[in-house]
Every structure is written in structure tokens, then in C-alpha cells.
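Omission of a single protein chain aside, the complex is shown with its protein chains in their original locations.
Our next item is subunit A:
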Amino acid sequence: MARPKLAVWKFASCDGCQLSILDCEDELLAIADRIDIAYFPEASSRMAPGPYDLSLVEGSITTADDVARIKDIRDQSRTLVAIGACATAGGIQALRNTADVAEWTRLVYPRPEYIETLATSTAIADHVRVDLELHGCPVSKAQLVELVTAVLAGRRPQIPSAVQCVECKRHGTPCVMVSHGTPCLGPVTRAGCGNLCPSVGRGCYGCFGPVEGANTDALAAQFRRLGLPEAAQRALYGGVTCAAPAFAAARGRHD
């Protein structure tokens, strides 16, 4: 049987999720044995033409060219998976969505007239059909390997949908809100990072985006009881998943 063809694509992003693929050191050779890495410019100068069995797409859509290119990639891909906070929520660059992009361009670039950009940074799923999303900033190595394993086995990948609090409890990490009053987005955030921040006593920054049914109003009430100013609450939701609908709405309520 021919090995499935893999392509890895980049849009507006920092390349960190692609590096997470390369960081699968222990599994990478086994993956390369079983999958034809046909298109992955970050890793190889070989760029074989499509169609592709599996496309991993990093980054958000921020230009008119991106809009056309993602449609072309969709047409060439049997399964398309958006990977990381940029591809699934628009990334940190989606802070522009609630700002004056022309003004920001003038502030940032010495020759703003060279910049052609959309007013928004949006997720891949806002433009084409996406078969699966892997969340996080960066994506979890374990989830990447699970995705490839599942594709090879022809089964559905097991990607956690539970809330971050479940991860803390399973790891025996004491709740940072309850035990030291640290503001934490864990109760409204999807698990998957491997419990990085709470396990070192930090609050969750929401990198994996809002969990289904995130009750940000209930969390806001507790933040107020903890004495967290409105501006600080707004800043909490201004991270890499700021444009995910539930977080964008919560951020908007603290204006």
C-alpha cells in the first residue's frame, strides 16, 4: 500500500507548531517510514505536488492571497487539519480584529504603503471546511502523534475535549484560584497542554481556547470577588485565542 502523503502548510504564524512536528524526535523516524512527507518546506526542500492525503495547516488567514491559497489547499487535501491557536482561533495577531489596522500598520512599519493586509486575522475554519482542529500554542506533540497514528490506523483520533480543571485534578495540581487567589482561565479553557502553567503555580492563559459551554460570566464574578480589575480581566482574554468567539465576547464585556 502506498504511504499516505503528508503536506504541512504555513499561514500567518510563528512556525512554532511546525517545530512541534519536528520536535517529535522519538517518533519522527517512525512517522517518516510510514508517511510520505511530500510537502513540508520548513523541514525539506523537496516539494512534491498534490493531491495530499493529510494536510496540516498552521497559521491564520490575514491577506487576500491567503484566502485564495487556503481554498486551493483544501481542494488538494483529502483530510485537512488546522493546527495551533492561529489556525483555529486567529492567533495573537487577531488582536487587530478589534483595532484600527491602518493605524497599527502606520505605527509598526516605516513604509506602510508596502503592506497589503486584511482587517482581520481569522481561523482556517472561517474559510474552508476543516476536518479536525488541534488547539494550543504550540500544539501538543502528543496530539500530533495521536493524529498521525489515528490516520494510519484509520480510526478517529482521541483529542481531549474536557476542561483544563479536569487535567489539574488528574495531575493532583491544587487549584491556583482556590489555594492562592491567582486568576486562571482553566475553568473556561479546553485541556490539552499537559497542565503546563498550573503545575508551576501559574494561572491558565487559555492557549487551547474556550471549552464547549465556557461560562465566562460566572468566572468574571469570581474574578471580581478576587479583586481583579476590569482591565486585567480584559488582558487575560487578550492572548493567543483572543478571537475565539467565547473569549472575544468575554473580552468585549470588560471594555
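Heads up, the rule we're going with is that a residue touches a chain if its C-beta (ideal position, glycine included) is under 8 Å from a C-beta of that chain, and two chains touch if they have at least 3 such contacts; residues count from 1.
Following the convention adopted for this analysis, contacts and distances are computed from a predicted model.
Within the choices "Putative ABC transport system permease protein", "Spore germination protein", "ABC transporter" or "4Fe-4S dicluster domain-containing protein", the name that UniProt assigns to the complex's undisplayed chain is "4Fe-4S dicluster domain-containing protein". Considering the full assembly, A:180 is the residue among A:71, A:180, A:202 or A:253 that touches the omitted chain.
Residue A:188 is the one among A:14, A:123, A:188 or A:228 that touches the chain not shown. From the set A:19, A:64 or A:218, the residue in touch with the chain omitted from the display is A:218, counting the whole complex.
Mapped onto subunit A, contacts with the missing chain fall at residues 27, 30-31, 34, 145-146, 148-149, 152-153, 158, 161-163, 165-166, 169-175, 177-180, 184, 186-188, 201, 212-213, 215, 217-219, 221-222, 225.
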